[in-house]
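With one protein chain held back, the other chains of the complex are shown just where they sit.
Letters A and B mark the chains as written, and numbering starts fresh at 1 in each.
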Amino acid sequence: MTGDKKVPKKKYPPEMNYSIVLKGMGRTSPIDVTFHLLMAILLITGLIIDLLGPWLGGWLSSIRSIAHGYVGALFVLVFIVYLIKVAYSKKMRTVLTVTNYVDFLFYIILTVTGITMASVNWPWINLVPELADALSSIAVYAPAVHVALTYVWIVFSTVFPGGILHGLASVYLISHLKKKYKNRRSRVR
Amino acid sequence: MKQKKFLDNFGRSESLWMYACSRCGECVDVCPVYEETADKYTAPGFKIKKMRGLLRARGSAREESVKKVVEGLYECTLCGRCWSVCPNNYDLVALWEKARESAVETGFGLNPHTEMIEALKAENNIFKRPHTGRRDWTKGLRIPEKEKADTVYFIGCLMSYRGQLKPAAKAMATILNAAGENWTILKGEVCCGAPLRFSGGTKHMEELMDANVKAIESTGARKIVFSCPGCYRVFWQEYSKLLGDRVRLVHAIELIDSYVKSGKIKLKDKTEERITYHDPCELSRLSGVIEEPRHVFANLTTQFVELPGNKFNVKCCGGGGLYKAIDLDKSREIAKKRVTLAEEIGATTLTTACPSCYMTISQAARLKKSNVKVIDFAEAIAPQIE
Partner (left out) sequence: MEHAVLVDPAKCIGCRACQVACKRWNNNPGEETTFSNEWTNPPKLSYNTYTHIKFKLEHNETTGETKWRFFNWRCMQCEIPACAKACPVNAITKYEEGPVVIDQDRCIGCKFCVSECPFEVPQFDTVSGKVSKCHMCFDRVPSKEPACVQSCPTDALVFGTRDSIIQKAKERKEELDGYIYGDVDNKPLGGSSFIYVLDAEPSVYGLPIVGESLSPTVPVLNLSKWLLVPAAIGGLAYLVAWRKKRMNEKEE
């Protein structure tokens, strides 16, 4: 496994800024980046719907259908791939914590309830009566669970170091180091 | 003052990093020590996970768990391979050094290392040998010791006290003389302080740095040459702040490359020796000197072969970060793999540009009874000078 990857252009001591981190993530694992990106979009659009709905009203129609609906559907697929990747990646399991797994559970419930709501506009769902029945039996709880769990997750993953705190810390750290590393010594040739 | 707890020295950057770490696990698979030990506690990402736990426990962590983490922290060659794959590009080498510093400060430091720190305080070298004997190696060699010179050759502890490295130093002297350099070694040279950073004794670096800076400034030198990439890195990272930009810091390899390019030294016709080169982590990855040795080899031999897993992503020889003091056997196993690789590519000579790599790899080659000859980079050049 050593040295087979393309040699990244890096300099020690390292610099830090958003483009470096984003490029680094892209190089390391595109599936991770997609997963994070889609999830952030879902969280933000979801919160916009729930918090700003009374003010923005019908304007949110396309946000719901495209930015949350279609992106959500894509997220379901990417998330499944991501979970499979985690399950088969010993190195990831070495570094993931219990909180990360609880986070995954949150996402799973969020996707299941999301799919339940979205399944109303899937005509083909009737081709699989078992699935249609299963989903309609939890339909009453779906919106409440979907939304409430979003907030519970936000609190949970901040208090315990989960996804949200990880995100906040990343943003803070990059902004902090961007400034701090500006006047660090590098090798003079 | 309240009692210091492990990791109390973590500043904003380190504490934030504990949470910002992207947990991709890239560092786990590439770590040369983890590959050898297969012990989770030596996996870089796992250490971060455990340190995060300790940081959150706010000092209520059990002593055994702290000990386990500290042991893991020292089972590391500080080669920076983890950093090289880190998507966040976080300075992991500095992180490991900082964590070791905290271990020493809170009394969790491991024995060989704390002893070495004491040795450095008392005798200014890592081997607990008398400081007065630091220049004994020059006996029988004509090494200049001038008051004033243009160039200072900074020897470092390993070359000063380890007899096996004498040929390397001698070869370097030959090269400097051949290039017509007005050079000297330092009378008042002490350890550069890099081992203090490796061991966690960073606090005591100032004294050593002051002594070296004074000695260098008294010679009026404008250039300092290093054979040891460890010394080299600590110089361009730390000393350069004190020395200012007027003093040029170069590693021997860079210097030789510039000699060859400018014609200051002329090499004989190219040989047909199958030579390979092991990139020292401190030099290639952490200082960025990668292309220079290859230029030189191109002028030296027609048969230069690249060692697999080299250049920026080089796999450590196992001798870095004072790992040898923790687990000599494992360190040698890692080094043996490098020798095996050299054998596989059919190299007859394996060169390196780091005294520590040289010691580690040559011992491994001897233990392996390998036919590959391990020499220092300078030793390969010196005989070829016209």
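To be clear about the criterion, a residue touches a chain if its C-beta (ideal position, glycine included) is under 8 Å from a C-beta of that chain, and two chains touch if they have at least 3 such contacts.
Note that the structure is a prediction, hence the values are computed from the model and not measured.
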Among B:Gly11, B:Pro130 or B:Pro383, residue touching the chain not depicted: B:Gly11
On chain A, residues whose C-beta touches the chain left out of the figure: 49-51, 53-54, 56-58, 60-61, 63-65, 116-118, 120-121, 123, 139-145, 147-148, 150-152, 154-155, 158-159
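Criterion: only the chains that are shown with their structure count from here on.
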Gap in Å, rounded to a whole number, between the CA centres of chain B and chain A: 40
Residues of chain B touching chain A in the complex: 12-13, 16-26, 28-30, 32, 40, 43, 45-46, 48-49, 52, 56, 80, 83-91, 93-94, 236-238, 240-241, 245, 248-249, 285-288, 308-315
Residue ranges of chain A touching chain B (in the complex, touch as defined): 1-3, 5, 7-8, 10-16, 20-21, 24-25, 27-29, 32, 89-97, 100, 161, 165-166, 168-170, 172-174, 176-177, 180, 185-188
